[in-house]
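Here the complex is missing a single protein chain, while all its other protein chains stay put.
By written order: A, B and C. Residues from 1 in each chain.
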Amino acid sequence: MSPARVGVVGASGYAGAELMRLLSSHPGADVVFASGSSSAGQKIADLYPSLSGVFPDLRLRQHQDLPTGLDAVFLALPHGASQKLVRSIDSPALIDLGADFRFTDVATYEDWYGGAHQAPDLNESFAYGLVELFRDEIARANAVSVPGCYPTASVLTMAPLLAAELVEPSSVVVNAISGVSGAGRDPKPTTIFGAVAENVAAYAVSAHRHTPEMEEILGRLAVQDVSLIFTPHLAPMNRGILATCYMRPTGSETEEDLLDAMATAYKGEHFVSVTEGLPSTKATQGSNSIHMTVRKDQRTGWVVAIGALDNLGKGAAGQAVQCANVMLGLEETTGLATTGVYP
Amino acid sequence: MSPARVGVVGASGYAGAELMRLLSSHPGADVVFASGSSSAGQKIADLYPSLSGVFPDLRLRQHQDLPTGLDAVFLALPHGASQKLVRSIDSPALIDLGADFRFTDVATYEDWYGGAHQAPDLNESFAYGLVELFRDEIARANAVSVPGCYPTASVLTMAPLLAAELVEPSSVVVNAISGVSGAGRDPKPTTIFGAVAENVAAYAVSAHRHTPEMEEILGRLAVQDVSLIFTPHLAPMNRGILATCYMRPTGSETEEDLLDAMATAYKGEHFVSVTEGLPSTKATQGSNSIHMTVRKDQRTGWVVAIGALDNLGKGAAGQAVQCANVMLGLEETTGLATTGVYP
Amino acid sequence: MSPARVGVVGASGYAGAELMRLLSSHPGADVVFASGSSSAGQKIADLYPSLSGVFPDLRLRQHQDLPTGLDAVFLALPHGASQKLVRSIDSPALIDLGADFRFTDVATYEDWYGGAHQAPDLNESFAYGLVELFRDEIARANAVSVPGCYPTASVLTMAPLLAAELVEPSSVVVNAISGVSGAGRDPKPTTIFGAVAENVAAYAVSAHRHTPEMEEILGRLAVQDVSLIFTPHLAPMNRGILATCYMRPTGSETEEDLLDAMATAYKGEHFVSVTEGLPSTKATQGSNSIHMTVRKDQRTGWVVAIGALDNLGKGAAGQAVQCANVMLGLEETTGLATTGVYP
Partner (left out) sequence: MSPARVGVVGASGYAGAELMRLLSSHPGADVVFASGSSSAGQKIADLYPSLSGVFPDLRLRQHQDLPTGLDAVFLALPHGASQKLVRSIDSPALIDLGADFRFTDVATYEDWYGGAHQAPDLNESFAYGLVELFRDEIARANAVSVPGCYPTASVLTMAPLLAAELVEPSSVVVNAISGVSGAGRDPKPTTIFGAVAENVAAYAVSAHRHTPEMEEILGRLAVQDVSLIFTPHLAPMNRGILATCYMRPTGSETEEDLLDAMATAYKGEHFVSVTEGLPSTKATQGSNSIHMTVRKDQRTGWVVAIGALDNLGKGAAGQAVQCANVMLGLEETTGLATTGVYP
């Protein structure tokens, strides 16, 4: 079988460049198009010398130069951009890494992201790209919306407990810590080394747009409303998200019971490691894996589920490739690392 | 007035070395003794070249060589060590940075730290060294137990809200992130650069010994039992603690009300900055300051109080010097930086 | 004696903010003016929360609002800006941290920095602010040009060897490694965390503007032309410069002879530590100190002198305050730390 001809729209950002890295060694894919808006005309190897060995001469194009008829198209664009582009894209496998088509109800998108959605009629054609939970829908879909990095970490980590009604769907506290690549490649006062190194701070308290995404997907799994507070923090590292999720138990299950439920839910999943030890982001660096565990505090009863992943891997580009593999009928693990680059 | 003659027992660890740094430029103190157990005989400047300009020739002594009659003695030792030493120390100002005398009830210490306490009769002679909350007790005391780094951050941050009954004393979640110096200077598999850099992980979930300390002191301030879960995390930085504290509100106070309560409580405090912006650990690096704020999540009602400090500064050695200043009748701010070293 | 009334023109950059930090606790100085061009009108505490405890309400002014008659004025501006401003400044102590007045020959400045100098007539009124080497000139001067960070590190380190003719003035290789604060606070693609963390690279090879400054000052000390190649590198840290300087020996002096020459040259200097061990940047973090040593390679004969300092401390703001102290007749060490913040 000849490799799928794929395009990457938005290859100049971190998620796009990670797609380029993964696809460059993907045996079932051939990148025939890559675009960047402000960097159109430049060599991708000049923006990312890390790609110089595989794409020494490839120049970024304008988004609108995307050819028709590609086997798969990845969109790695700021929110709001996909909704304007999708109608013009003709491909049996469209994988959108942005937020535009992540919500069942377009109104939720509009509330949290602002402005009237430009393609509300197309919204329901998108499957939600959390492969471990929605594999069949993804396999049937022609379009997939890849989850946000924080929702990927926290939803996968809490899903087995909420779906089995082992924890209450209210009073959920999600406290997450992220590396800085989540803030993108554009230079900002908050992302320069001097502001980030030797620093930890919370940001977007009560206001992060991944909150409603978590609530919606977890609510779908719990089959009832989920209410949670989400507090993201920035830590001085390139990649990684650690989600520490606090929930009240519904019954008297022990820590072992909870851990069993988690392990059972993900039995056979290639990219999920349920561990007795506490997960660390570094173990997942550069991979498509998520590591997770759960603890129960004897004194206070709180259930604490903790998940770790690479925000650009499983949290973005890795998961996008995993979706594409499923959509294209390839082996799901093709071109994706299970092991983290350590140290 | 001639400078106080002070001794530092345990000068070879990070907290001890920070004491040496602070005391070296303290106009009211003269370090006449410094000891280290395993490094006795070595020059402190060989262990800490950062001190070579001020202590080029000072050699560490054995703990037991501590002279009597010093104006102040600092103990910066592993837990369990102070309780064996204190009886032999003759000084009007004893400042213990360890955990041995932090609890009102010796049994709590024994439960969490293990073993029978060696000096239970001396326990009540120690004041708890959180100057902003217990200044008068400290001024009257001959012995002070300096709070742990996490309790300093979280207790100071939550105290105004709990004391004013603006938040519930149960269902408290303290999620904290620390730099690695909190784990000490002894090389461990978990503290080598390769394990820490580009990594975030939780540790000691449900089991950290600072938990009962927070509960006791906050309970004293709230005048009722406080129950909390505490989850510490390690981030790749040298110094700093960020405590993100979740509490349920008791009434309908607004975010502004809560912030006012916090600001009012610390009005006039030199080392406390109550800010509208979100605090960052880096702003406090190398200083004795704590920065804090509070938010109320409109959607879920959660109150989120966030505090940041330098775990070796306000969280250990800085606070210890602040206590000593109060005990010795010096200006409380003497020898202590209010500004952080930035970037 | 009442504190000197000082102004800081350009307080919003890293060097300017470090001046604000140092001056805030300087017993002989009172900051009565601070300006920032693009951030005029903003509170300095909003730009630098690290300063919120000492300057909670101080707002940055426009440069041109600088009052006359101040006891001392610091200029911390991009190169080219000072030469336009100096004529309008009326103060007995002008300390310029920029490059405009660092060269004896204005033509050298123009060659390396470009454009015609706007105040060539004032050039010779500036002393070169390397206190340990030009203390008397600085004490007599009304204007001082503070050396660049790299020249401070490398000139101080090599000066004793070149001045004593122990090494050849040609074939000098200066290989230096700097933290990122040297690149300033403006967000740039090259200074974001994602570009800097986990990365080391050379930059400005053969083209760095500090090259002629090193050659000129070293030439003045060696009383003959000095020719050197300088290669700066960027390392993932906030502060610090390590200069590794390779020179050919003129005679058969041993390593001990060279180390003695270095130690003798700086005997009694408060901020210079000549050490047998290899210097590390971290030992000088936040201080005005420079640590240095020298080695002789038995096999090849190369002399290797290595110096470490904090580029914002001794390499910029610290040294500027040291100069001001000398100019104002204060104790030279006033308000300056000798110890590094460690770890």
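We take it that a contact is a pair of C-beta atoms (placed from the backbone, for glycine too) under 8 Å apart; a residue touches a chain by one contact, two chains touch by 3 or more.
Just so it is clear, the structure is predicted and the values come from calculations on it, not from any experiment.
A.B. asks: Which of the displayed chains are touched by the chain that has been omitted?
C.D. replies: For the complete complex, the undisplayed chain touches A, B, C.
A.B. asks: Give the residue, chosen from B:G69, B:P189, B:G251 or B:G268, that touches the chain omitted from the document.
C.D. replies: B:P189
A.B. asks: Write down which of A:F33, A:Y48, A:F103 or A:Y128 is the residue touching the left-out chain.
C.D. replies: Considering all chains, including the one not shown, the answer is A:Y48.
A.B. asks: In the full complex, which of A:T231, A:T244, A:Q285 or A:T300 touches the chain missing from this view?
C.D. replies: Hidden-chain contact among the options goes to A:Q285.
A.B. asks: Hey, which chain A residues sit against the chain that's not shown?
C.D. replies: The list for chain A reads 14, 17, 21, 24-25, 46, 48-54, 56, 181, 185, 197-198, 238-239, 270-271, 273, 275, 277, 279-280, 282-287, 289, 291, 337-343.
A.B. asks: In the complete complex, the non-displayed chain touches which residues of chain C?
C.D. replies: 171, 173, 175, 177, 179, 193-195, 197-203, 205-206, 211, 227-229, 231, 233, 235-240, 242, 244, 246, 278-282, 285, 295-300, 302, 304, 306, 308, 343
A.B. asks: What does the interface between chain B and the hidden chain look like in terms of residue numbers?
C.D. replies: Considering the whole complex, chain B reaches the absent chain at 14, 180-181, 185, 187-189, 191-198, 236-238.
Note that in this section only the chains that are shown with their structure count from here on.
A.B. asks: I'd like the Å distance between the centres of chain A and chain B, where a centre is the mean of that chain's Cα atoms.
C.D. replies: 38
A.B. asks: Hey, how far is the Cα centre of chain B from the one of chain C, in Å?
C.D. replies: Inter-chain centre distance comes to 35 Å.
A.B. asks: Could you give the separation in Å between the centres of chain A and chain C, each centre being the mean of its C-alpha atoms?
C.D. replies: 45
A.B. asks: List, in ascending order, every residue of chain B touching at least 2 other chains.
C.D. replies: Expected reply: 197-198, 238-239, 279-280, 282, 285, 343.
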